[in-house]
Structures are given as C-alpha cells and as structure tokens.
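Here's a slice of the assembly, chains where they normally sit.
Chain lettering (A, B, C and D) follows the sequence in which the chains are written, and residue indices restart at 1 in each chain.
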Amino acid sequence: MQSTARKRSTPTRPGDRIFRGTSVAAALTILATLAGVALFLTVEGIPGVLASPDEVKHGTTFIDYVVPLVFGTLLAAVLALAMAIPVAIGVALYISHYAPRRLAATLGYVIDLLAAVPSVVYGVWGISFLATALVPVYGWLERTLGFIPLFAGPASATGRTILTASIVLAVMVLPVITALCREIFLQTPRLHEEAALALGATRWEMAKLAIFPYARSGIISASMLGLGRALGETMAVAMVLSASGVITVNLISSTNPSTIAANIALTFNEATGLTVNALIASGLVLFLLTFLVNFAARAIVERRKDFSGAN
Amino acid sequence: MAKSIDVSDLNIYYGDFLAVEGVTIPVAARSVTAFIGPSGCGKSTFLRSLNRMHEVIRGARVDGKVLVDGQDLYADDMDPVNVRRMIGMVFQRPNPFPTMSIAENVLAGQKLNSKRMKKSEADDIVERSLRSAGLWNEVKDRLDRPGSGLSGGQQQRLCIARAIATQPEVLLMDEPCSALDPISTSVIEDLIHELKKDYTIVIVTHNMQQAARVSDTTAFFNLAGVGQPGRLIEHGPTEKMFSNPEDPATEAYIQGRFG
Amino acid sequence: AENEAGDGGESSSDLSGTLNGAGASSQQAAVSAWQQGFQTANSDVTVNYDPIGSGGGREQFLEGGTSFAGSDAYLDDDELTQAKERCNDSDVVSIPVYVSPIAVIYNLPGVEDLQLSPQTIGAIFEGTITTWNDPAIAEDNPDAELPDSPITPVHRSDDSGTTENFTEYLEATSEGSWTAGAVETWPIQGGEAANGTSGVVAAVESGEGTIGYADASQAGDLGKVAVKVGEEYVAPTEEAAARVLDTAEQVEGRAETDIALHIDRTTTESGVYPIVLASYQIACQTYEDSAEAELVKAWLTYVVSEDGQQAAAESAGSAPLSDDFREKVQAAIDTIS
Amino acid sequence: MQSPTSSPTPSPEIAQSLRGRSLPTWAPKAFGAAAVALALVGVFGPVGFWLVFVAWLVAAVIPLWSMIVEGRRKATDRFVTLLVTTAFVIALFPLGSILTTVVSRGAPVLGSEFFTYSMRNIVGEGGGIYHALMGTLLITAAAAAISVPIGLFTAIYLIEYGEGKRLARWIRFLVDVMTGIPSIVAGLFAYALFVIFFGPGVRMGIGGAVALSVLMIPVVVRSCEEMLKLVPNELREASYALGVPKWRTIVKVVLPTALAGIVTGVTLAVARVIGETAPLLIIAGLTDSVNFNLFDGRMATLPVFTYFSIITPGVPPGPSIERAWGAALVLLIIVMLLNLAARLVSYFFSPKGER
C-alpha cells in the first residue's frame, strides 16, 4: 500500500536514529555473542562427537556418553522447577498481595538474598546440612513408598541424591523466579484489580481474573530464567550430587545420573585431547536442549499475544 | 430483592487526608439516587465507600456507619466480598480485562459464583447483558476478540454489561455515561429505568439533565474550599432539588449552569 | 593489602617478576606453603598457581600458557613430543615434588584401628563385600566388634590423580578382587560419589558405615585403615609414605631430567605404605626469556630444598623427599637455563 | 417522584445473604497463631521437626471448616491463602538455614585483618580477602558495565522498536537460549576468545567480566523486557502527543516508569553472577596477591577464593575453611548492600502515588 511505503522512508531525527541504532546494535551484539558461543561449541565440539570410543577417556561413543547426562540434566531441572515454580509464585503473590505492606518490602528483600548466595556455599550447605537432614526422610520414603520406582532405594546413606540436588537447585532458582514474578504482580493495573473486586471476587479470584492473565507471559519468562539456571548450574550440583553416568528414575539412591554442566566441571580438569572436545560437545547438547525447551515455551506465550496485558 | 442503604456520619480518609466528611443520607430501595457536585468533591470516593471498594486503596479508611437493610457494612464480621457481590459497581474509567475476550469479560463475575455453566446458559447471559447495555449489535460478531480493541464508549458499555450480568441488588455507577454518545446514553438510561424495578441504583453524574431524567432522589456534594473535605450539602427528591433547593450553593450549581 | 604494603623495601634477592603455574589440585596446599617461603625470600616475586587439575595444567604448560605445570602424572609420549616443541627443543624437567599418602578412611562408630588387606579393600570398593561383619573383614580384625550394617563405599566423582593412584594400588595388590584396572575416572557404578578430596571426606563423615580414600592429611578425625603390607599392617604416616620413594624405580627410556617414578605398590618391605600419590612439577630446560628461566630455577630449587619440603610437610601433610633423592632432583633443576 | 423511606429494622434474611454464614472472626487468627506457635516450637524447640507438619494441619482446619460453613468459594480463598503463606514459609526454611549457617560460621572471621590483608605469604591462620574482594568488585562492576547497557538497550529494542519484526522474535528466542548456557561453558568461551588475541594461558580480570556478561545479559534483557512491557501505552501516547521524539519518550517516560522493576532485574542479574566460580577460575585464575588491573594478569575473586579454601584447605583445614565462610558472608553482604541501594533507587524514582 502506498502509505506504508511512504511511512518507511519517513525521515527520523538524529536522536532517534542514534537511539534506535544503539538498540539494534545491542541486540546484534547479543546475536554475535550467541553466534560466537555456538560457533565455539560447534567447532570445538564436533571432533568430540566424531571421536571413536578408544580415542576418549570415557571409552564410548558420544551418543552413549551424552544420553545419560541429558537424562540427568532434564530430570534435575524438571524436579527443581516443579518444586520451585509453585513455591515461587506463591511467595511472589504473598509478598505482592497478601503480606502486610510494610512487611512485604522487607520480605522481598530477604528472599532476594537467596539469589546472592554463591553456588559453592549452596554446595557446602547441600552436603553438610540438607543431605544429612534428608537421610531419615529418604529412609522413610524407601520403607513406605518403596513400591514406586522413584523411591525404590536403597536409600543413600549420605543423602546426596538427585532429589537433594534438585532441592538445592530449586532453592537457587527460587529467588530468580520470585523476584521477577513479584515485580510483575505488583504492576497489575489497579483498574483491573478493582474491576475484579467490584464483581465480588475473593482475593484468590481477583488473582485469577486480573493478576495471572496479566502476568502470564512474565511468569513464563521468569520460569525460563529459572530453568536456564537450573540447567546450567555447575558447582552446586557437582558438589552435592553423588553422580555416576546411569539412567535411573530412582531419586533416593546413591547412584544417580549426572548433569551435563556438573559433568563438565568434574571431568574437565583432568581431560585432554578429544575428551575435552567431547565435553564441549556435551555443552553444545545442553545448548540445543535449552533451545528446544524455550521453543516450546515461546509457542505457548505467542498463542495468546492479542490478549497481552499492555494497553 | 432490592436493598435500602442508610449512611450515617461517614468520614472517609485517604491516609491522613479527610476527603469526605460527615455524610448522613438514606437511599431507598428500588429507587435511583443521583450524586452531583463539582469535580474533586468526593462523589467517587463516597460511592466507593458504599461497597467497600474504598478500602482497596492503600491507607484508605472509613469511619461511620453504612447500613444496608439494617446491617452495617463495616461491621467486624462483614465480609467485603459478599458486600461487593451484592453491590455491583461501574467505574468512572472503563476497565475491561485486557486478557479476556468480550464474552469472557461479560461472564467474568458470573463464573465466580457458578463454576459450571452450560454453554447455552452462558451464551444467554452474554446476549442478555450486552443487549441491556446496548452493545450487542456492535460486538455480536466478535465476542471472542479481546475487549481492549473497542472504542472508549464500547468499553464502558462492556463494563456495564459485566456489572449487571451478576445481577447485584444494588448498582453503583460512577459517571457511567460520560464516555457515551447520546444514543448509548439513552440506552443506559432506559436500562436504569428498567433495573429500578428490582434494584437500588446510585449514580454519579455531571450531567444535570441526566440526573433530572433518571433519578428519584438527588444529593448535592460540595467542597467548602481547597484542601477541605467534601460534604453532603443537601439531598431530597429530584424534582424538589431542581426546582426549589434549600441551599443557595445547590441552586447556584444547578441553575447557574448548563449540563 | 596490609601484608603486601611493606614488602617492597627489604628484598633480599635480585629476583623479580611473576611466575605462573597451573595444574594438580593435590599440590595446592603445598604450593601455598612454597609460595609463602619463596615470596618471603624474594619479595619482588609473585608466584601464581591455578589448581585447575593435572590435565589442564599439562595442557596449558604445553601450549606455553604457563611457565610450569603441576601434575599427578608424568608426561606421556605424545605429550613429550609436544613438550620438545614448547621448550625450544630442549628436554623437560619433570620432578616429583610432593609425595603424600592416600588414606583409606572410614566412619564406623565403635570400630577403631581397622585393618584391611588389599584383597578386602578391592572387594569392598568393587562392591562384592557389602556388610561390615563380612568374614573377610573379620579375619583382618580379630579383636573388633563389627556391626551387621551395610558398607557404603565413597569414591571421587571427579577425575583425579588420587583415584588413579588408588586404583593402581588395588590393581597391583588385590589379587583380582578389584577388576576395573587403574583409571582416573571411577570405573564402576554403585557406591557414593563425591567431588574432590574434601567432598569424599565430608561424605564419609556424614554417613555411617562409609569408607573412602583421600589424601591422608585431610582425613581429620576419621579412622584411617592400616593396610596389609607383607605380613604387617601399616598406617598411612608421612614416614611410611616417604619410604616408598626408596622402593620406587625410575621409569626407563626418558631424558635424564625427566624423573618419572614407578612406585612399587606390591612391596612387602616392612614399614612402607604403598598407597601414595606422587605429584610432579614440570618445567623446561631452556626458556626464551632468561629471566623466566631464572625464576623457574629458583622456584624449583626452593621447592625441593629441605626448607621447602619441610614447609610442605607442615602445611600440607606431605612426606618430605629424602636427602639422596633431593640431590638427584636438584641436578635436574640445575640444567635449567 | 417521592422516595420511599427505608426500613430501619434489620431483616435476618438480609443479614444472611450479606454476611453469608461465616466463621467467627477469631477463628482464623486463633488457628493461625496456634500454627505459628507450634511451628516455632518445631523448628527451634526440642520436640522435633514433625511439629511443623502438625502446625500446618492445624492451620488447614480453617479452610476445611470454611468449606462446611462458608461454602466452596470462601473455602478456596482461605485454602489459597494458606497455600500462599505456606509457600512463603517453605521458602524461609532454606533461607534461614543458609543464612544462619553462613552468618554463624562467617561472622567470627570478620575483622580488620580479614578485610585489609590479602593471602600473600600466608599459610595457616591469618590473612584476609582484600585481594579477592577487590577482584570481585572490579570484575562484577566491569561485567555490569558491559551487560547492563547491552541488556537494557536490547530490551528497548525488543519492546519499542522490534514489535512484530522477525529479528526481534529471534533475539527474544535466542536470549532465552542464552539463559541456558552453563556457567562453565561461558568461561571456556571467554577463554577461547581471549586466547585468540592474547595467546594461550591468558588470565585477565576483564575476561572474567566477559564470561560473566554472557551469563548476565540474558537475565538483564528478560527482566527489563518484562518491565518495559508493563508500561501502559497510554503514557507513551501522552508523551508522543506532546511532540516528544520517541527516544526521549523512552528515556524520560518509559524507563522512569519501569525503573523499580529494571533496578530489581539488574540487581538480580548481578546477584546471579557475583557468586559464579567455574568461569572465573578458567579465565580470571587465582592469585594470593592484590591486582587492580583488569587487563593484566590473574585476579582473585571471592567465589573462587571460597571454593579453593574449601576444596584444598591445607593442614590443618580449619583456618582456611573459616576464611571461606567469611568470604561467603562478605559476598552476601555485598549483595545485600546492592539490594538496599537498588531499593532506595526505586523508592525515590519510581511512580509516586498508589502503592
């Protein structure tokens, strides 16, 4: 159409051009960085993928090597998010709409602190406090729910299982999800909250009518950030998890699948030659994994874009 | 069904700021009461205190009594949720839920009460409410589109449809027609006449003609001065208020001005 | 910082500059002690050591990224070729600097002074002996009251020189009860895995009925197994570990400055503790930059000196090199230029 | 028209419908207080942790009771209130446990020597974290200086310029993917990048900052984007209508309105990376000495320092492990101060009025 063609050539002022240029440049920098990371992973990783079993330390084909790791990564991340997301949303909602206002600010602040704890400390806490505390719980699970494969046991004597690692991960991603959700919940327009209340909605119904629909894409984004951290966390998992490269859904035994990130940290130090390439290739696999998960999440958000909260 | 309201000695605060002072007024069941008065005199504030929407604002509070059929709304054991369900409200600025479609917006209140509704029943409510609000023809082909893509007046009528869909017993309307053209206005006014048979209606308006047309009782609010709280100056049957008000300020406001 | 501020003036030597190394984490504690001693004597020198692991350390050294490497293993043939290139066609100087006993640690309340034969240790870590009151264990410990509880073996989850030395010992001495060979990566499933020496120690501490292996100096209050050597049981002491060097043979066919040790795990000599880890420092014979060569030479000289070895023994629990051995090593260091 | 007078006598049936049948007002308070008391005894008292569960059951009486008396809706509301509060309490457990651990073990170490000494020439007791503290501050500041502009501008691009564009869709997606880069891979990437320019064995503070930026940028972009999205279009329109160019509208209307959220997001991003160990070890290395130069040589950082103080503590391990806890506590304090500053910023600059 004529008018659209015209609009494109509309002159912009220098300020706008610069600002827009800067924004695009920033976006492209990200693109370049990511391309750099992808290139690095691919170039360094491919030889590792192609390496024959006797050229690498783990002595198997790459596929055999990486499948249990993918399994472990997904298992740990899924467990962590399954625990963290509901709690995080609850906490965010508590802070934004339930807690007395004065208290709420402080509470938010305190939860944010969790984000600051270095992974090493999470690791040490996981080993020395959490795992120990969970030993009797795992024993109980094995005795009472042992017929479910998840709790088949034998229960770990030290409690350093994938479930413990997932709990640590959940605690680590909790503040990330909470902080973002909280800000978004707080931004729900008064107008819409009042509309809901005036219809005789209880506080929870108001949340369902006005807050959640409005915050939907934000909650998903927050969860994605959390997922990213859960998938990529290195040190804490490496320290807490009693890992060996198995595939099992048994959550409470001492033989657990390892995760990609933790495995890199654990093996990288003593790795040489093609083994290093194989490790980097496993990083590439994690990268692709994130790609897929996000793809799915995006698809969900896009579906109801017309109904977005802005406006 | 309709309820009468008795307000006595109500003071309304925003934090430390006393916005409305010492209002005492009865509102009869099955009648239309209009609040008029200059901007900022506290009409909206007072209206919102009638279904406990006022306390939603941070630091806002109320003291005094609001009796609905003898029950004090502000009693300790009174649940604001029940109050609001019984006393519906239409706001000054249209506020459809942006994430819901037009039909969902209309049903928003309804869905709260009866979880399961037959499709036909729901369709029925949507149609009836939108027709009453005079919006049906304009939106019947796009009931599943978001409510935010409507014009200002359409949004306001959507909010009215949403409020009446739940069939409250009292309906509070804060300048419901200010964004509406005369045709839609008359649809709403007809609706008010209709609803009056069963419901108690309180309406804030800046339009004297409208107050004269729709209301049985009129109440005039005014400000003594800047920074002073708004007060109820006088109230009475609309005819009397418009023909022969007691307070000179009322007369000045009504007479000296057009609508 | 306060402790750095006063350094400048009183330098007692004319050495200055920064010396960078990287490698085995096992040496880290000892390196700290050496850094202190060396930097105090040469206050214009800064020595840095990244404990990134032996593999990484060797790789970075071979790439020319660092001046020296710390490694739990000597260079293999491939690496030696690369090293030739890295060192301007000179040989490498590769010397054991840190010898430390690996203790088999356990946590079994009520049982002190556990003694085990290599065969039994192998079977425990292999997973074939699963309870503490197994006859094999009872045989080694006639006086102990062994409970009927399960054994939880704890191993390293990361690849490590400690694991390699431990499994090498098992392979050599267990008479087949250990089947998985000598490896850096823990080869079998089952049992607990923990990251790093401190992780293993923590895991053994936190569970009951646990048994693991770790650098003896880090074992803390945990019980340390006396292992059967010949007919007696030897505890992991520094002296017992130091004596293993006397029984070790130098690997043949390497440059004179490349002192690679083959530790005799099967020794039956009295008072020798055969589960030790020998860690090397690897440098070049010639450097392009003579100042760098100077520094490396001075550093290694200090490291193997009596003072240096003593300092490491104190703060890292290592076994000091014997005087004879130090002389041999010093000869290699002297070739650096 | 004459208005009928209102009836002054309360009708019981009206009272019913208004009030519903409701729980006595004291009930939720009483059960809540009982639950809290029980839970506290469970956590701090000698009886045992299972009391916490009992406490929860006590609290859960209210929604059940409400179900019988008040009906489904009220019961659901009360139940959700219980759930939300439970979620919060659950979050407090690890928090409390970690904080008490870090504080109780870290606090005794804090002293003037701890903050003013490096670890140069120190074995065993004594020494401090001056070098690591400076390294962490410098590297994190550099990482923030790289990531915040890039992240913020990217978010601006996504919301203000990229609407509907294919590039924007891709960027948005790729940013999500970027959140999944494991920290150690970020370190390896930065190392590989710097090797190209400086040759093998390179160690530089700035390299650490680059690695951290790879981790930080997606967090900044995501949170800023969400916050910008929440700024109502009305405000943008109001500004355009005053003849304000788009970029000024963004700078002076959109960003200030979203400031509180942006600041939270940035703080979160900083907190997210300030505790990273793996990438810093690879590219920033470890040293016992102070180094203020981001562009030359190894730089110690608190997390790396903490990690190695724990992993390779020396003999006896005590002093080193104590220093590790001290360093962890300092890291926490830094983030706490940062958080405080962020809150002050958003308090003073965010939308006035409501809330």
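Note that a residue touches a chain if its C-beta (ideal position, glycine included) is under 8 Å from a C-beta of that chain, and two chains touch if they have at least 3 such contacts.
The model shown is predicted, which means the values in this text are computed figures rather than measured ones.
Overall stoichiometry of the protein chains across this structure file: A x1, B x2, C x1, D x1.
The rule is simple: only the chains that are shown with their structure count from here on.
The chains touching subunit A as well as subunit D are B, C.
Relative to subunit B, the chain whose mean Cα position lies farthest away is C. Chain geometry summary: the mean Cα position of subunit A and that of subunit B are 47 Å apart. Distance from the subunit A centre to the subunit C centre is 38 Å, each centre being the mean of its Cα atoms. A straight line joining the Cα centres of subunit B and subunit C is 83 Å long. Shared contact sites, meaning residues of subunit B that touch two or more other chains, fall at 58, 81-82, 86, 112-113. Shared interface positions of subunit A, defined as residues touching 2 or more other chains, are 128, 189, 202, 205, 265, 268, 308-311.
All chain pairs in contact, by the document's touch criterion: A-B, A-C, A-D, B-D, C-D. Note for the complex: subunit D touches subunit B at residues 1-11, 14-15, 17-20, 22, 24-25, 72-74, 77, 354-355. Taken in their complex, subunit A has these residues touching subunit B: 101, 189, 191-202, 205, 209-210, 213-214, 216, 304, 306-311.
Residues 25, 52-56, 58-59, 150, 152, 154, 157-161, 184-186, 189-196, 199, 202-203, 206-210 of subunit C are the ones that touch subunit A when the two sit in their complex.
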